[in-house]
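First the structure, then my questions, so here it is.
Note that this complex is displayed minus one protein chain, with the remaining chains in position.
For clarity, chains are labelled A and B in written order, and residue numbers in each chain start from 1.
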Amino acid sequence: MSRRNAVLLLVPGLALLLFGFLVPAVMMLLHPPDTPALDVGHRLAQMLADPFMLGIIWRTLRIGLIVTAVCLLLGFPVAYLLSRSTSRWSGLLLALAIFPLLLSNVVRTYGWLVVLGSKGVIAQALTGLGITDHPPQLLYTETAVVAGLVQLFLPLAIVSCYSSLSGIEARLEDAARGLGASRTATFRLVLLPLAMPGAVVGATLVFAGAATAYTTPVLLGGTRQTMLSLQLFNYSSVTIDWAGASAVALLMTALVFAVAGASAWAGRRRVTA
Amino acid sequence: MSRAGRSLRPARERRPVLTVLAVAAYLIMLGPALFVVAVAFTSGSTITFPPEGFSLRWFGAAASYRPFLDGLGTSALVATAATVIALAVGIPATLAVHRGRLPGRAVVQNLFLSPIVLPELVLGLALYQQLMVGLGVTASGVLLIGHTILLLPYAVRVTGASLALADPALEEAARGLGAGPVTTFFRVTLPVLRPGIAAAAVLGFVTSFNNVPLSLLLQGPGTETLPVAMLQYVQTSYDPVVAAVSVVLLLAAVVVAVVAERLVGFNKIFGGIGS
């Protein structure tokens, strides 16, 4: 392929990226509609000094980190067992773990309304077993949001861990055990360092998704558990505060990038240490 | 040597902690969906578990609710169009990146993958602000652009992975046998890429169809997608109509999974998302 032809093939895609992505993204920060230039920076400074906004940032970060930790804690074992299984069911089990990715977040989150609702599974179970007549409020809590997001992003964590674990020969573990390493030592000294790149990718994807999710916090957290994503929607579609929306968008993106950078750095350190 | 000493690891070593965590993972992932299925068949009028009686009334209600029907049409249309455009633009770009001996091809490739790093809500905001409000592009136009941008990284990455596996000598062989560049593309490159294209198409369609953030921000008259209609319904009413819709979508997802399995392999298509 000549260089000229190659460039021609790239033109439609580059034009689309430029017009439909790069320019709007940059202009969103530089010049939102109906706002004076540099207003976004001004709003950003205001937000970083506003305790209410700082609370939202902190909640977003906290929920994102908790969800990431739980997803890895639950997802890694699934990925490990599947990657080491010789059963003919393991393919189906992997497919079952991936299957939720085919469903809309609305459908997946809706299930928690049935589980956590005031007449839902847990509440009915508690009253039915006579434990309490007044089941606690489960919906519209931070726990509900975390549960919903964990469900949403577990498949991603499993798939990431699985792809790196399935590349690690089971014989390496046998070798470590043969050399006298206990099961825990084998995990810590052999498996974890080798699985780290996949786990870091998974953690980054899960955090990026959880910290910027909209559907789940709006359905399970309501207005009391507001996160940056809800705030962004509020500014752009309810109060029509363009500069505010742009500033929140910047905050959200920066948060994701910062955590991605930190986890990549931590992953490298863990491996080389 | 004693019998026990022969194998370093018993054939079936118990891993109780890992197993408990894995079971918990599956319960969290799939459990809520099972309750949704049960609630969809209730004859009661609230989301209550266990469901009160059995009826199909909520399926009937869903089928006669206009926003859901319109949303379904919009979603299917946008998902199809965005998938087709993303592939039409993405495949040539992939070819150029992998076969074009371009300087700085890594930069170009990363550029095509870059939309994936931006939170969807942020992409939606940028397009809403700048294209819809700023330039006055119609809601349906911006919705289509947004979804295409969303799918472009998948299209480029999945077909690119497929192209990277293909022997570059295949195209050279075709040329040597007398086929020109265009014939070579249609007779050799495209057929060889077919599994990758099929995978990208299924993945793209599902991703676009299910998207909420972009569709929510970019909705205008006549551009409300099904997931957005469902989201807005759940926020205002507490009856189980959405459970019925969810069951229908669940069945559709099963069909998609089976088709994907036949085409390329389900785990292959969707298992690549996290790597």
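Convention: a residue touches a chain if its C-beta (ideal position, glycine included) is under 8 Å from a C-beta of that chain, and two chains touch if they have at least 3 such contacts.
The definition used in the following text is that contacts and distances are computed from a predicted model.
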Chain not present in the shown complex, as UniProt names it (candidates "MaoC family dehydratase", "ABC-type quaternary amine transporter", "Cytochrome c oxidase assembly protein CtaG" or "Ketoacyl-ACP synthase III"): "ABC-type quaternary amine transporter"
Neighbouring shown chains of the undisplayed chain, as defined at the top: B
Of B:I149, B:V188 or B:A201, the one touching the omitted chain in the full complex: B:V188
Of B:L27, B:L135, B:A173 or B:V254, the residue in touch with the unshown chain: B:A173
Residue numbers in subunit B that touch the chain omitted from display: 167, 169-170, 172-180, 183, 187-188, 191-192, 194
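To be clear about the criterion, only the chains that are shown with their structure count from here on.
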Partner subunit B, residues of subunit A touching it in the complex: 1, 3, 5-7, 9-10, 12-14, 16-17, 19-21, 23-25, 27-28, 32-33, 73-75, 77-78, 80-81, 91, 93-108, 110-115, 117, 119-121, 124, 147, 150-151, 154-160, 162-164, 174, 177-178, 198, 201-202, 205, 208, 212, 214-215, 218-219, 229, 232-233, 236-237, 242, 245-246, 249, 252-253, 256-257
Subunit A partner contacts - residues on subunit B that touch it in the complex: 8-9, 15, 17-19, 21-22, 24-26, 28-33, 35-36, 38-39, 46-50, 88-90, 92-93, 95-97, 99-102, 108, 111-112, 114-115, 117-123, 125-131, 133-134, 145-146, 148-149, 152, 156, 181, 206, 209-210, 212-213, 216-217, 226-227, 230-231, 234-235, 242-243, 245-246, 249-250, 253, 256-257, 261, 266-267, 270-275
